[in-house]
Each structure stands twice: as structure tokens, then as C-alpha cells.
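Of the protein chains in this complex, one is absent; all others appear in place.
A, B and C label the chains in the order they appear, each numbered from 1.
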Amino acid sequence: MTTVQPSLAGEPGLSELLTGLGRDVARDGRVLTVQVPTAGLEPAVRRIAAHRGARLADVFASDPGEDRTPVTLRLVWGLDGDRGYLITESPVDGERYPSLSEIAPAAFAEECEIYEQFGIRPASGRPLNRVALPPWAGPEWPRLGRAPAEPPEDVHAPHHVGGHAFEFPFGPVRQVAVESLYYGLVTSGEELVDLYLFTWHKHRGVEWRLRGCTPAEALFFVERTEGLGAVGNAWAFAAAVEAALGLEPPPQAMAARAIALELERLYNHAAATAALCQSTGLVIGQAAAEIALERLLRVNAAVFGHRFLFGVVGIGGSRRAPDLAALRRDLPGAYGELRRAADALLTTNSFLDRLEATGVLTEEAARRLALVGPVARATGLAIDTRADHPVPPYGEFPPDVAVQQAGDVLARFRVMLTEAAESVRLIGEIGETGPGAGLAVPADDAAAPPGGTGLGWAESSRGESLAWVALDGAGRITRARLRPAAVRNWRGFDDACRSQNVFTDIPIIEASFWLTVAGTSR
Amino acid sequence: MPLWTLRGLRRGVVTTRYPARPEPSARLLPTPPAFQPDVLTRDLADRLVAVCPSDALARDGDALVFDVGACTACGRCQAEAPEAAASSGEFELAATARAHLIKRIPLGGRPA
Amino acid sequence: MTSQDTTGLTAAEASAELRRTVARLFGRSLHIRTLDTGSCAACEQEIRLLAAPHYDLNRLGFFFTPAPRHADLLMVTGPMVRAFENAARKTYEAMPDPKIVVATGACALGGVYQPDPFTHGGIGGTLPVDVWIPGCPPSPLALLQGLLVAVGRLADKVKDLDFSLNGTPR
Partner (left out) sequence: MSPLPVMAGAAVAWGVAALIALTCGSTRAGIRACCAVSGLAGAAALAGGVSALLSGNSRVVSAGGSVVVGTLQLQATSLAGVFLALLGLIAVATAAYVPRYHEPGHATGLYLGVYNLAALASLAVLAAGNVVTFLVAWETMALLCYLLILRRPRRREVAAGAFWFLALSEIGFVAIVAAFVILAAKTHTMQLDLIAARAHLVSGDWRVAAYLLALAGFGFKAGLVPLHVWLPEAHPVAPADGSAFLSGLITKLGVYGIALFGFELLPGGPAWRGVLTMAAGAVTAAIGILYALNERDIKRFLAYSTIENIGIIVTAFGAAMTFLAYGQRLLWAFLLLAGLYHVANHGCYKTLLFQEAGVIEHATGTRDYDRLGGLAHRMPRSSVITFVGTLGIAALPPLNGFVSEWLIFQGLFQGFRTGSHLVAILIVIAAAILGLTGGLAVYAFVRGYGIPFLGMPRTRQAAAASESRQPQVGPALLAVACVALAVGAPVMLAGLARAMRTVTGVTLRPVLLPGNLTVIPAHTNFSGFSPTWLAVFLLAVCAVPALIYLAGRPRGASRTEPVWDGGIVTFKPRMQYSAMTFSAPTRVMFDALYRPSVSVERASDEPAGSSGPVHYESEATPIFERYLYRPVIRAFEWLADLVRPIQSGDVNLYLFYVFAAVLVAYLVAAL
């Protein structure tokens, strides 16, 4: 990406961080890549975690293919203070690597995932969760890498409920028209003692499936990984491919993407509002929010030709041009519906009482778990990749980041409403810059053979969506890593539910997080 | 709550009259393509088959086999050959047998 | 595994027969259970909107029910993830006869995912489908039409379409 504001690593803190980390630092635009030997991984992680504004955005592994070693462990850090990303690469030989979650708890879910997919596990030897594979998944089960050597029951955390509590099973087939997900609600009969999730029911092996695809083919699956986050995830993926191929999308295409992204944010927040009303039994409020939602979806259809904005993002730009006339004609009315519903809701005490002090997350917890998006912002954590890691057109149209302090459901709701208003403003301004379709023309192959790796990001309606790809010489994907925001925020859901809540709060909390299972079990 | 009832009443009726009357918003929906047999040649058909990401298209001899069920109306084929494919505008696609969704479009085009 | 297997009808006749039965038995009140076998959540969103004011499926005599025991119709989305197959069968078995299965969306019809170690690439192999609703995702209107077809109140229109622009340019 060529949109480098000067001065990444200009900050004093960062430069000595890098010198501390060691020799070979590669830089690609705003992304720094550091080679860290496995032996040095633990101190390096401590050093980075201590750095101001550093946030463990993702952890993933890849192997050279055909289950060969060494497996390469990559940690992606968002240096939100320094407007950049930092990737550490460590080759892991053997079965064990230094336990990351001891230092950065946010890494835990990925440690579990990496164990399932590549058979290597943290040295701490603490029990791991089952993430993507069903209980009966044997070594023959398809994986990104080698199957674990140890039998899973030696490694996975057993679920025993002891004493004066029992497990209330909920799912995977839950209410009507919601995704399949299993909750184990451990309850003492009144209050909620503990909660754990099984999401493997929906694991479709998308990353496994993307290997060997061309980026264009892959994009089709990426959009359908999380339908309610199609634009955000597709943008992140496309950006990663563009970084790998050194493509530069034309500005009007980026503007079109941005409009699609903000439209996606709008309808998601409307949908979340409707879900909140449903979970609090406010039927008419739900109807009002759903009217807004339906009208916003029709705006999408009118502007980009698809209710969920599939097919807008293309590798190297945008495949659809927004119908600006339709946008200016329909959006104000549709957003007006949402605004009216929201104003009415914010004056309904019976509604607000259910939201206040429900599902509280502290800023400390949000930081510890490296949460993103409205969930993090509702705890007072002002992180937003549109502002922290701007790509065009956000460079010249910076959003102002909505932040609340309370960290409860109400705070999340307020954040969403503020963001919705902000999105409408951005759409208006970006709409003036003449957005349109257009794909970057690849540089001539002789000069730059297709291949290499790249990191891409976008602020989806649920928060930072990350993608990382490695392309081989033929321009086919050897490893693609998708990290939608849902992956991060579901683990915050556990904590929020445990904080002094009763059964009936859980639907409310789930609605306020407005996550998808599809996003996390991809 | 009575206040909300009032709000609801004030909002008025938005419900569609479908199926009794046609629904205007239907024209906004993405719909599967319909093909122009006259311009479809074998290699054009093969190009279309190649761009289709959901394997909805296949060529069987001198016919383009179109699986409406598999089509996601992504519009790639229309982008590839606007002269040969255009939105059908059909959204009422429910079928009582999978076979009803498999269409054979004869390739009537003369190779250029 | 349909309730008609024994009568020796072909699948198509069987489902037609079934829809006549349903039209007779359930008249204008049909209860719907949805099942997500690995969708991308867009189909779920559209199904939720069926109950929203714009579409309001209750006016047509359709109702959502969370309990398969009370359901007459199963709306299945997603490509039938293998890990979920057991739960899907359980849900189907939990429904009383006669019952209709509606495959909803391109995934369920085998459009997006091909059969592979993770998914069956469509639900046809696992559940006896009576009605197929294409679309990615199918819009609420398409879903309404599908439901009405399922209970025999609208004709299977797509059967007679040829998707060729011959003569009749649209």
C-alpha cells in the first residue's frame, strides 16, 4: 500500500522497540515484519505487549505445505499508537512453543485453534478448548497442517460441573432464524456461574478451502464466510492480496468500497437495534427498527444491486459503481426511520433499565482480550482502524470515533447509534468524491512476479477485520488467514455474560454484541 | 407501552400486498441471468462457465446447462459477456423438484 | 426417510402428494422451524425479516415456532456441515408427520460449497427436500413465494421458465 503517512517508526517509542526486537525488520507500507526466533519469542512478546497502544490483533500459523516443518507462527500486533501493524514470524520446530496466553491472554483462542490445525501447543501444557473440530474429529479429519500427536482428551479442557450448580444446555438448534451455536450455561439455579460456547457446528473450513484458489475465486468464499460482514471481510482480504501483489486500487473504487462499508455498518446497527428490542420484548420497537432495517437493505439493493452488498469489493478495487442518485434519494428516509426508532427507544425507561448495567465489560478486560469494534469502544477503548490505520478514503475523511465508558449493553447501543450517524455523514462526504467501479491494472508480470504475502484490514461493523495471504508464484493462495471481528469479540461475550447476570440477560447481551457464529467458526 | 402502540399506529402500514399484488421493491433484487441463445457460441459458453464461481453453468455439447439453484446472481457472467447474458428479473424461483431448476439453453450462435 | 417412502412414489410425486396433504391438513396455518446447517447468517437475516412489518408472514397463515415438535415445515439454510449432520437429523426426526423440508438459499441447493470433507455441499443428500428456494440469499419475497409454493397456494413457476432471452427481451 502506498498510502504511507511519513513517520511510521518515526515515533521514538517504536524505533527503540524495533531495535530491541532485533535485526531484520522488513517494511511494507504500514506493516512491519520482524523475524523472531522461537527462543526469543517470550521476551519479544513481553516487550511488544508492554509497548504503548500495542494490541495483539491475531495469531496464526502456516506450514510450508504437505505438512512439512517448520510451522511458522505469526503474531499480528496492531500498533494503534503508531498507525501501523507489526508481524512477528517465528519458525517452530517440534511440538511446543512458548505459551503466549500467559503474557497476552487474547492469544488463548488462537493457541487452541493452532493446536487443532497444526498439532503444536503452548509449552505451559494447560488444557485447551475445542474450537473448530467436533468431538469425534480424529487424525483423519481435514486440517491446515499436521494432526496433533496426543489424543485430544489429554489436551482439551473437560467440562465438569461440580457442587451446587448444573449445566443448562442451549443449542445448537436454538430460536427461530438464529445461527446454530451451543451455549453451556452453568447456573446455580438463579445466577449465571459460567458460560462456554461450542461453535464447531458451523465450521466450514473456509481457510482450508481457500488454499489453491486464485484470489478472485477466493473472494467469492470470503464474502460468504460472514454474510453480514461481507464488505468488511472482502475489503480486508482484497487489501491483503493487493499488498501481496503490489496493486493500487483507483481512488474512486476505494470510495465505492467505503460507501459500501458504511452502508453495511448502518444496516448491521439497525439489525442490532431490532434484536435488542426483541430480546427485551419491545415488539413495536422491534417492528420500527425492522422497518428501518428493511429500508436500509433496499437502499443497498438500489445503490449496489445487492441487499447484503455481496460482489461490491473486487481484487484491486470495486466491481460495482454506487448509484449515487438512489443513494441521495433513499438513504435519508431510511436512516430517518432508524433515528426515530432510536430516539423513541432512548426515552423508554422500561427498555433502558434492561440495558443498563447488563453484560458489563471493563476496559481492562477489553484490553486484555484485545476486543475490537463497538464492544471495545463501549468500554472506553478508542480503537477504530479507520482512524488508527487509515486507508483511502478515510485518510481525508477521518471518522470521529464514538466512545462510551460504561461498558454495558446500553453503552454498546449508544456507540452503535452514534456510529450510524457518523456513517451517514461519511457516506455523504465520500459520495461527493465521485466514487465508481474500477479495478487496478496489475503491474507487468515480468517486473513483479505475482507472489508474496500481504496483510489487509478494514473496520467492519463489528470491528477490525484482518486478513493475511501468501501467494505462490502462480498467483494462487498457499495460505489465507481470515480474522473477522467476531473471532475476537465472542470471547468478550463469555466475560460479559459472567458479570452478575441472570438467564434472561443473555439474549440482550448477545444482541448488543451482534456477532455472527459464521464469522468465528469459518 | 401505550405510547409505543400509538407510535406504531402513527407509522402506518408498510406491509407488501404480495402475492395479491406485485411488489415494486422486487425490481431492486439481484436475479439470475437469462441468456441470449443466438449469440452463444461454444467458446463464449466456455468463457461463461469459466467465470461462474458457483458452478451454476456447464456446457453439454451444444447446450449451456444453467443450474438456477446454484446461481448466486453474482453478475460475473453478465460482466463477462453483456451481449449474451442479462438479468432475468425473475425472483419467484421456488421449485418443487431440483430438476425444475436445471435449464438447457441451446447454443444458437454461429462461431465467429 | 420421508413418510411416503413406503408408497412407492417417486420423490416428485411424493412431495406433490405431501403438499396436497399439507394444504388439506394445515389449511391456512402452518408452523415453521428454521435450521442453520452452516449458513453465512445472511439467509437467517432474511428469514427474520419475514416476520417484520414489510413482509409479515403471519398474514398468510405462517408462524415461526422454536419447537420442532410443533413444526410442520423445516426451512434449512447452509451447505449441511458434516459436523452438524447429527443435529440436523435429530431436528427432522423430532418433527411430526407430515412435514415439509424447504431448502433455502444457494448453499442449501449446492451452489456455493461442493461436497468435501467439511460439508455435504447442499442438504439434498441428508434431508428429503420438498421445495427448493434459490438465491444468495433469497430475498424475503422469494422466501414468501417459496412458502406459498410449499403449501400449494402458488404454482411452481420456475418449471416453465427457460431463462433464454429469445424473442422476449426483458
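In this section, a residue touches a chain if its C-beta (ideal position, glycine included) is under 8 Å from a C-beta of that chain, and two chains touch if they have at least 3 such contacts.
Note that the structure is predicted; figures quoted are calculated from it, not measured.
Participant: So which of the visible chains would the left-out chain be touching?
Facilitator: A, C
Participant: Any idea which of A:262, A:459 or A:495 touches the chain not displayed?
Facilitator: A:495
Participant: Of C:41, C:88 or C:136, which residue touches the hidden chain?
Facilitator: Considering all chains, including the one not shown, the answer is C:88.
Participant: Taking the full complex into account, find the residue in A:47, A:146 or A:174 that is in contact with the omitted chain.
Facilitator: Going through A:47, A:146 or A:174 one by one, A:174 is the residue touching the chain not shown.
Participant: Based on the whole complex, identify which of A:49, A:193 or A:216 touches the chain you can't see.
Facilitator: Only one of A:49, A:193 or A:216 touches the chain omitted from view, namely A:193.
Participant: Given the full complex, what residues of chain A touch the hidden partner chain?
Facilitator: 101-102, 105-109, 126-129, 134-135, 157-174, 180, 182, 184, 186-190, 193-194, 196, 368-369, 490-491, 494-495, 498
Participant: Which residues does chain C use to touch the chain missing from this display?
Facilitator: Residues in contact with the chain left out: 67-69, 86-88, 90-91, 93-94, 97.
As a working rule, only the chains that are shown with their structure count from here on.
Participant: Looking only at C-beta pairs in contact, point me to the busier pair out of A-B and A-C.
Facilitator: Between the chain pairs A-B and A-C, A-C carries more contacts.
Participant: Where the centres are mean C-alpha positions, what is the separation of chain B from chain C, in Å?
Facilitator: Each chain's C-alpha centroid was found; their separation is 19 Å.
Participant: Mind pulling the residue numbers of chain A that touch at least two other chains?
Facilitator: Residues 220, 287, 291, 307, 310 of chain A touch two or more partner chains.
Participant: So which stretches of chain C touch two or more other chains?
Facilitator: Residues 53-54, 112, 136, 139.
Participant: If we count contacts the way the header does, which residues on chain B are in touch with chain C in the complex?
Facilitator: Touching chain C: residues 13-16, 18-19, 23, 25-26, 29, 32-38, 54-56, 66-74, 86-101, 103, 105-106 of chain B.
Participant: What part of chain A is in contact with chain B in the complex they form?
Facilitator: Touch list, chain A to chain B: 217, 220, 282, 284-285, 287-288, 291, 298, 301-302, 305-307, 310-311, 319, 344, 348, 350.
Participant: What residues of chain C sit close enough to touch chain A in their complex?
Facilitator: Chain C residues touching chain A: 32-50, 52-54, 64-66, 68, 78-79, 81, 83-84, 87, 90-91, 107, 112-113, 116-119, 136-137, 139.
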